[in-house]
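The complex is shown incomplete by one protein chain, all other protein chains being positioned as in the whole.
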Amino acid sequence: MTVDRLSPSGRPPEVNAPSWRDGAASIAMLTFAVDMETPVLAAGRRYAENAMAMSHQAFDARRGLPRLLGILDEFDLKATFFVPGVSAERWPDAISDIAARGHDIAHHSYTHRPSTELTPQEERWEFERGFESLAALGITPTGYRAPMWAATWNTAEIAVEHGISYDTSLMDDDRPYIIETSRGPLVELPPHWSLDDWEQYAYLPAPHLGYVIEPPEKALALWTAELDGLREFGGLFQLTAHSFLSGRAGRAQNLRKMIEIILERGDVKFRTGTQLRDAVLADPSVERRKLEPVIVDPASYPNW
Amino acid sequence: MTVDRLSPSGRPPEVNAPSWRDGAASIAMLTFAVDMETPVLAAGRRYAENAMAMSHQAFDARRGLPRLLGILDEFDLKATFFVPGVSAERWPDAISDIAARGHDIAHHSYTHRPSTELTPQEERWEFERGFESLAALGITPTGYRAPMWAATWNTAEIAVEHGISYDTSLMDDDRPYIIETSRGPLVELPPHWSLDDWEQYAYLPAPHLGYVIEPPEKALALWTAELDGLREFGGLFQLTAHSFLSGRAGRAQNLRKMIEIILERGDVKFRTGTQLRDAVLADPSVERRKLEPVIVDPASYPNW
Amino acid sequence: MTVDRLSPSGRPPEVNAPSWRDGAASIAMLTFAVDMETPVLAAGRRYAENAMAMSHQAFDARRGLPRLLGILDEFDLKATFFVPGVSAERWPDAISDIAARGHDIAHHSYTHRPSTELTPQEERWEFERGFESLAALGITPTGYRAPMWAATWNTAEIAVEHGISYDTSLMDDDRPYIIETSRGPLVELPPHWSLDDWEQYAYLPAPHLGYVIEPPEKALALWTAELDGLREFGGLFQLTAHSFLSGRAGRAQNLRKMIEIILERGDVKFRTGTQLRDAVLADPSVERRKLEPVIVDPASYPNW
Partner (left out) sequence: MTVDRLSPSGRPPEVNAPSWRDGAASIAMLTFAVDMETPVLAAGRRYAENAMAMSHQAFDARRGLPRLLGILDEFDLKATFFVPGVSAERWPDAISDIAARGHDIAHHSYTHRPSTELTPQEERWEFERGFESLAALGITPTGYRAPMWAATWNTAEIAVEHGISYDTSLMDDDRPYIIETSRGPLVELPPHWSLDDWEQYAYLPAPHLGYVIEPPEKALALWTAELDGLREFGGLFQLTAHSFLSGRAGRAQNLRKMIEIILERGDVKFRTGTQLRDAVLADPSVERRKLEPVIVDPASYPNW
């Protein structure tokens, strides 16, 4: 039972396939975190004084983002872009360009500080300021991703309260599901670290962004293996690229190769976050869950 | 003298081969750590507040474990599952499903805190609570693995005292041996870090689980090289997979490939922990050792 | 749309190509950091007492640098060498040999301490002492690179004040641009971590220089992917090698292979820093920017 059997010709028709997949073996959702300077500033305000570090992040707006938008245009593909409010304020033209090309723009906090290190009041403030920054560009996001995916148990409630209808922060599945909040449903589109470019490409000595710089071909091998796995198991292939990372020349070509591989598979369809949200909400077979915070006995885990 | 000579056709009949190998060049023992949330909670109770981190671990029960159980069923293979008590309490149905399919279930502590960081009383408490949690599901384990393999010099004694007859925590051999405790024999089935999926796949920024995310093909190259080495040297190929890690789609396919490679070799037999324990106890050629704690001269190593 | 289309035969003539590229798809600028002992001493004066660590760095002058100079001679190529003042004082003959062979020698601070950890007075002192050390060898550099690329917002101003006309420290582009300082233009030739040999090869346990030692073939794959990307997007391929690292035997051969690959592409031209500076200054299409320090709201990023 090898991967070969997954070729379009050899795959048997699937019985009772969920409708969110629309007949495909897997759904590919290309997502881009347009972080600009925010993850470096979130590591410490002092890094603003490091002109190299700031320039390393500004590559995002100056070259990385436009280059990736161009590659999406080559394939006439729509993707989903997660934008921190500070990015939108610092680089409004770059963000407006994303919207003008018809892509999804989603909320990615205001400052990119992880919610798990904030008070509930601060997390709420991040939501509000993020909306304001995008509203100034005429953008009303309906999707959300927590910075570093570090959602709290309050995040889903706050998100729905603010009009968010899909989230991509939780990792307990590789198929979409619906979170039932006290204010209504929130579609969860689960991401995973293994489909992220950060762990393969990110490097700065200070702040310390990562440990290695891998060749694009290694990232491609990792992502393609997961793509083929998700095709077998009927999951969501949600790729997360950062425009300051995957916008580098060789990596941008690699992203193009990834798109080509997805297309060559022949049994995968591309969807944006809002498209997939609608398909999930319309699919009665999708699992519905309530979030259940983990309660820990201090006698078992005395170390805070 | 190359690996080629190890092909089934070319291998000369082995003289005086130990009976625990039952005529095979190597024994393959597939083991799964069903850690669920425990290794993250062991790093600090505060991580329970990180909904993403908890969801990252809950993938184990929701998708990873069932997927891996399905792959074992494809080959009609029985494996050995190491279950912390907290996992059994939080996800009883998932654990009962393992047992219902006829796999070995072994003790893996209660909380997954390393014994080397506990008092002797705490280590004993971990044993007792772990047994209770499994007993509630009707499971009486006879095998044990220390969390993070971090056994103390007391572990073997405590294990036998509680009815454990095989352990898989010590790394001073790649063949089984028998530890003579004051209360009777304990079969040691030695593991090793190089046959673990954690170092290849585990990644979370907080708590910091690991440094890299490698493609499945890299893990396969590593494990296959060790398999072929153990076939030459007549050792035990004990693979350790974590269902929250190897349960991801591409990695699950990779585990299937590993099983296929083992089968293709033609001279390797699969055994569970209890099967191998019985074969080892019945083999008079197996080495018997008493554990000898390492005594250190503080004059040579003044730093504690 | 694959990399194949980039082959010399298949590439269509480029319309309105900027003149700094002189008709090439990409410009290759080979740069060498001749750090000798300086990055280890910058990590702490105490490491001078570690004879092994010092010898590890002295390989630079004794074998690494001469070997790399020999390889450049094989191809009759001129490259750009960044020399800290302390290196020039400790190993004057090695540095003079670079100049005698006709390569560019550029300023790389005096001590290799990152400017971002110095006071403005100390950064200025580093400039002055670095010039003095090179002047003692009859060398007047016109290029500059900040140690660890860690430029401050003052660096460009100080550089131009001291007669520097090109810099290679900022990463917000992969094409040259011109920084308009208060004292005149500074050509920026942007580097990037992914085209650096340090992250692939550097290893010392104390001071901790890096995490992994990669095979040369991995570095080659990384750099070749970026080369081909920059050929497509019309960027600058600036490779940064350290003579104490890439001067090791297998890595030196790898650098030769990299040069051969660049030559085989057929559409890339080699330039030194000063050659490229002149071409950039003569190109009216090159972007001109003022540096704009990033101002951070402490209310958004309270952590210093």
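When the chains are written out, they are named A, B and C in that same order, and each has its own residue count from 1.
Quick note on the criterion: a contact is a pair of C-beta atoms (placed from the backbone, for glycine too) under 8 Å apart; a residue touches a chain by one contact, two chains touch by 3 or more.
Everything numeric in this text was worked out from a predicted model, so none of it was measured.
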### Summary
Of the chains on display, those the missing one touches are B, C
### Query
Which of these touches the unseen chain: C:D104, C:D173, C:E214 or C:E232?
C:E214
### Query
From the list B:M171, B:L263 or B:A282, which touches the chain that is not on show?
B:M171
## Note on the structure
Checked against the full complex, the residue among B:D22, B:D97, B:E161 or B:E232 that touches the missing chain is B:E232
### Task
List the residues of chain B that touch the chain left out of this view.
1-3, 116, 146, 148-153, 155, 169-175, 190, 192-194, 199-200, 211-212, 218, 221-222, 225-230, 232-233, 235, 291, 293-296, 298, 300-304
### Task
Considering the whole complex rather than only what is displayed, give the residues of chain C touching the chain that is not shown.
37, 41-42, 44-46, 48-56, 58-59, 62-63, 67, 74, 86, 110-111, 113, 201, 203-206, 211-217, 248-254, 256-257, 260
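Everything that follows uses one rule, which is that only the chains that are shown with their structure count from here on.
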### Query
Same residues or different residues: which describes how chain A and chain B meet, taking over half shared numbers as same?
different
### Message
Can you list every residue of chain A that touches 2 or more other chains, as numbers and ranges?
### Response
211-212
